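Sharing a structure with you now.
Excluded from the complex is one protein chain; the other protein chains are retained at their positions.
We just call them A and B in the order they show up, numbering each chain from 1.
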Amino acid sequence: CGYQPAHGTRGAASAALGNIRIQDPTDEAAFELVEQLERRLSGEGNPTHELRYTISTNRRRLAVTEEEITTGYNLNGRVDFQIVDLRDQSIATQGSVSNFSTYSATANTVAARASERDARRRLMVMLADDLTARLIATAGTWAT
Amino acid sequence: ANINFGEAAHDDTKPVEIVADSLSMDQNTGSAVFEGNVLVVQDTLRLSADRIAVAYVMEDGEMTGDIDTMTATGNVLLVNGEETAKGAQAIYTVQEEVIVLTGDVLLNQGRSALSGQKLVVNLDTGNGVMEGRVRTVLQPRAKSE
Partner (left out) sequence: QTAGVTMIADRMSIKSDDVLVAEGNVEVFYDGSHLRATRITYDPDTDRLKIEGPLTLASGENIVLMASSADLDPALTSGILQSARLLLDQQMQIAAAQIHRVDDRYLVLDKTVASSCRICVKDEVPLWQIRASRVVHDEEEQQIYFENARFEIAGVPVLYLPSLRLPDPTLKRSTGFLSPSIRITDALGTGIKFPYFITLGDHADLTVTPYLSTGQTRTLELRYRHAFRNGRMEWNGAISKDDIEDDPRSYIFGNGRFELPRDFVLEFQLQDTSDPSYLLDYDYSDADRLESNVKLTRVTRDEIIRTEAIHYNPLRSDIDKEFVPTKVLDLGYELKIRPSQSAGVFGVEAGLLAFERDSSDDADGRDIQRLHLGADWTNSWTFDNGLLLTADARLKFDAYNVDDDGSFDNQLTRLTPSLAVEMRYPLVKSGYNGASYVLEPVLQLAWADPSGDDVPNDDSLSPVLDEGNLFALDRFAGEDVVERGLRANLGVGWTRYSANGWSFGIDVGRVFYERDLDQFDQGSGLDGYTSDWLVSTKIFSSKNLTISNRSLLDDTLGLSSSQLRVDWQQAKFEFETAYVWLAKNALEGRTEDSSEWDFDGTYRFDRNWSGRAEWRYDFTQDRAQEAGLGLIYKNECVIVDLSVSRRFTSSDTVRPTTDFGIDVTFGGFGNNATGQSYRRSCTGV
């Protein structure tokens, strides 16, 4: 039905996705994004492209009860990215991906804190996966 | 609006004296061409140029002694008392006593310097008008003078 493997010797994407250097993280969210991107874009070659990104997140209240108690939050995230061709610093492709993760605001402060950090980790995994899928799909156009 | 060109009004009745390296006359067209360091002097007026073509007044085909127009070309310099004006070309219509200087004209008068494309001087009234995006740098008269 026309599908062929994205990676492997005949893979359309593997040539490009194998050697992308990812911009260093400077905060915990970026650390988690890069960690997941490295799992999905692991490559051996010396880098020909660099992935540059900016992460923006905002939090919105959810499921607020009659007594004005917030029982949940949505963490919305967006990553604006650029793939830069290191040979001539030109932008090979760019775009943005967005997603959200939901977490509960329990009364227990330690639990609420852990679920907030976990929501951020999950959101970064989702954004990294969306970004990887986008790069695999469009590899044919920019990965010359 | 006019330029007072020269302290006293210019007297056009005075004789016109022309000196040049060479002269060629053409009786039937009534024209004479002076070439090479040509200098025209009339009363307080001095006009010098590389080449001046003089056209005399023609009466029924005969050349009279009166000058109709002088056309000076090349390094034209017009001097009248302290005022000097330089340009590429000048046309002096003697009867109307008007000199029209054109081509990157530079007029120095007192301490003012005007640069423009065209200067029209009426020798009788002493008025002069510069035209064509004229530029000048203002110089206040020094208080001590």
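The criterion applied here is as follows: contacts are C-beta pairs under 8 Å (C-beta built on N, C-alpha and C of every residue); 3 or more make two chains touch, one makes a residue touch a chain.
Keep in mind that this is a model prediction, so the values were computed, not measured.
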{"item": "Contacting the left-out chain in the complete assembly, out of B:20, B:40, B:90 or B:114", "value": "B:114"}
{"item": "Residue numbers in subunit B that touch the chain omitted from display", "value": "1-4, 107, 109-112, 114, 116, 126-141"}
{"item": "Contacts of subunit A with the absent chain, listed as residue ranges", "value": "1-14, 18, 24-28, 30-31, 34, 38-39, 42, 44, 60-72, 74, 97-115, 117-119, 121-126, 129-130, 133-134, 136-140"}
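The definition used in the following text is that only the chains that are shown with their structure count from here on.
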{"item": "Computed distance of Cα centres, subunit B from subunit A, in Å", "value": "84"}
